[in-house]
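What follows is an incomplete set of chains from the complex, kept in their original frame.
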Amino acid sequence: MTLEIGVLGYRFMGKAHANAMARLPMFFPDAPEIERIVLVGRDEEALSDAADRLGFSSVSTDWTEVVDEVDVFYNLGPNHVHREPSIAALEAGTPVFCEKPLAPTLEEADEMAETAREAGDDVPAGCAFNYRFVPAIQYAKRLLEAGELGEIQQVRGRYLQDWLVDPEAPWSWRNDEEMAGSGALGDLGSHTVDLLRFLVGSDDLAGEIERVSGHLQTFVDERPVEGGDETRSVTVDDAYTAQLEFENGAVGSLEGTRVAAGHKNDHTIEIHGSEGSLQFSLERLNELEVLRDGNRGYETILVTDEDDPYVDHWWPPGHVLGWEHTFIHENYEFLSAVANGDAFEPNFDDGLAAQQVLDAIERSDEQGEWVSLE
Amino acid sequence: MTLEIGVLGYRFMGKAHANAMARLPMFFPDAPEIERIVLVGRDEEALSDAADRLGFSSVSTDWTEVVDEVDVFYNLGPNHVHREPSIAALEAGTPVFCEKPLAPTLEEADEMAETAREAGDDVPAGCAFNYRFVPAIQYAKRLLEAGELGEIQQVRGRYLQDWLVDPEAPWSWRNDEEMAGSGALGDLGSHTVDLLRFLVGSDDLAGEIERVSGHLQTFVDERPVEGGDETRSVTVDDAYTAQLEFENGAVGSLEGTRVAAGHKNDHTIEIHGSEGSLQFSLERLNELEVLRDGNRGYETILVTDEDDPYVDHWWPPGHVLGWEHTFIHENYEFLSAVANGDAFEPNFDDGLAAQQVLDAIERSDEQGEWVSLE
C-alpha cells in the first residue's frame, strides 16, 4: 500500500518535509511507501513551480477538497491556518501532521487536541516538534531515562536568533498577533518547552511544568513593509523570558529571542541532576556534553556512532548530520505510525501541553504574577 | 605615610586579601605603603598561626579595640558580622572595606550604607565586588561605555557551583539564614547583580534594575554536621532564578546555584545590544567573547595585551592571570582611594543596591509576583 500525501504549504517547512519524504526510501527502507500527491496553496503560479520542484504530482488551491481525499494531510501553513484544515482532516479520519506551535491561541489548540482525541489512536495527529529527533537529543533521553543524571533539579532552555536585531528588518506575518499568536514565545518557546517536556517531563524525572512566571518584551514597535514605504505595527514579542517550577520541585529558566546579535539558530538545553549534567546546542547538533559516571568534567560526545539513535541509517562515525535530518527521522516515525496504525508522539496533546505553558507565560506577563497550570 | 591595616577574618577571604596586599609593592609601585598591623579573630591559636603566615604583626580578639586604632579596617568575617564592626569603624572615621554581600538583611545593609554616607567621601567604604576588577570585565565596560553594543536589550547572568550537589556535603554557616541571610542568592547573586549594574547600569545604557521576579529553591533540607552524627537544617536556598526588567526596558535573567554538577566557579555574563553582544566566563577569566564592528561571529579576545586594563603591571601578552589578581587590582584601587582621599566604587551604596535587588527577589518569591524597586 502506498500512502498518498497532501501537503498545505510550500515554503520553508514545505521544502523541509518534501525533502524528508523524498529521502526515506534510500535511507529508511522499511518506511512505508508514499506518494506526494497534492500540494495545496493559494498562489497558483508559485504553487505549480513548487510542486514541480518538490515532487508533487498535482496542486490544489482548496484544502477542503484535499483533506478527505488523501491518506495523510500535512498542515505546514502559518499558525492561523492550523486549526480549520487540521480539524477537517481529522474529522474525515485523515491522519494529520501539523507544524508547531499547534495554534495561535490556547483555545484553538484545545479544540484541535480535542478533535484529535476523538479521532482516536489509529488516526495519528502529529505535532512537528522536530528537535525531538536529533540523535543527540534521543541519546540524552536514553541517559535521563536510565537515571544517569539522578534526580532532576535544574533545567535551562534558550533559543537565540538574531534576524530581527536590525530595526529595518521587514515586517512579516510572524510579527502579527492575529496570524502568529505570539512572537519569539510561540515560535521559539514552543520548541524549548517541548524539548524540556520530552527530556525531563516523565513522572520519575521532573514531571510536568507546574507553574510559571513570564515576561514578554518588544524592542522594535514597527517595521517596514517589504517593497514599500509603509511600516506596520509589531504586535508580538521580540523576546521572552520565563521561570519554571516542575512537579518534582525542579526549577527552570526559559528564554527566546529574535534579537540576540550573533546567534543564528542557537537552541540550547542544559539539565542538572543530583548525579550529573548535560548540555546541548542546536548549532552543534551532532554533539552532546555529558557529565556522569563520577567524571569530573563534561565529556564532549560526538553522537555519530553506529549504535547512536538513527545513525546506523546514515554514515560512518564522525560524518556529521545536519539540521534537515531531524525532519527525515520525524517523518519516518510519523509515517510508520500511520502505516502501522500506531500512536505517534509528539501528538496534538503534546502540542496543546506546550501551548498551555506558553499561554500561562503570557498570562503571567500580563498579570505580573506566577500562574499555575492545572 | 604608611597605612596601618586591621583585618577581621583570616580564612579564605583573609588569605586572598593578605596576598593582595603583600603583592602590591612589586607590581603596583605607586600604591600607598601599607602595614598589615593587626589580624582580628576569636580562636587565639588559629589566629596567631594565621597572623604569622599572612604577615600581620599583631593579633586581637576584640574588634572594638581595633576599628578606631587602624587607618583602614577590612571586615572579612561571615555576613552576620558585617554590620556592627563596619559601622563602628566608619563612625570612628576609619575607612572600611567589607566583604559581600554587604549584610544578611536589607535593613542592616541600609543602616551600613547610611552610616557610610554620613562618614563622607573621604572615609571610603568599599564593598568587595572583586569581579569588577577582572581585566576582561573592565575591557567589556570600555566597549559598553563607548556604545559599541548599541542599545542594551538583553542580559543574562548566572553563577554555577557544585559544592552542595552531594547531599552529604557538610552543613556550614553558609546554610543558615541567621548567619548568611540567604544561600546562593546572597552569596552568588550579589556578585552577579553587581556585575550587571557595573556593566550596563549607567543611565545611557540599561539603567538600574526596575522590577524583578524571583524564585528560590532548597533541594536538600538538612545536612550532616561535620565530625558528628547530627544533622542541621538548611534554612537558605540552594539555587535561585530571577527575571529582571531594567529602566530602559531591557530584559534579564539571573541564576545562581550550589548544586550544578560539573560547575566549580562558573560565573557567566552575557549581554546583547542592538549592535553587538558579549560573553564572559569566570573559569576562563582572561578571555572575552565579543561580537561587534559588523563582525559575523564572536571574537575570542585574550585580554592580556599591554594596553588592556591592569595588564601592563603584569606579564607579556598571553601570560594569563588568575582569580587572585582581581583582589590585587581591587586592593590597589581601594587603598589608593584611601591614601588620596578619593571616592571608591563599588562602595556601600553599591552593596546596598545589590542587596535591594536580592531582597526584591526574595520578596517576589514569597509573594509570587513581580516586585518593583523604588
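Chains here go by letter, A and B, matching the order in which they are written, and residues are numbered from 1 within each.
Assume contacts are C-beta pairs under 8 Å (C-beta built on N, C-alpha and C of every residue); 3 or more make two chains touch, one makes a residue touch a chain.
Note that this is a predicted model, so its numbers are computed, not measured.
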Complete complex - number of sequence copies, 2 represented: 4
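One rule holds for everything that comes next: only the chains that are shown with their structure count from here on.
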Chain A onto chain B, rotation angle from CA fit, given as a multiple of 5 degrees: 180
Centre-to-centre distance between chain B and chain A (centres being mean Cα positions), rounded to whole Å: 41
Of chain B, residues touching chain A in the complex: 151, 153-154, 156, 165, 167, 213, 215, 217, 219, 239, 241-243, 245, 249, 251-253, 255, 257, 259-263, 272-277, 291, 296-298, 367-370
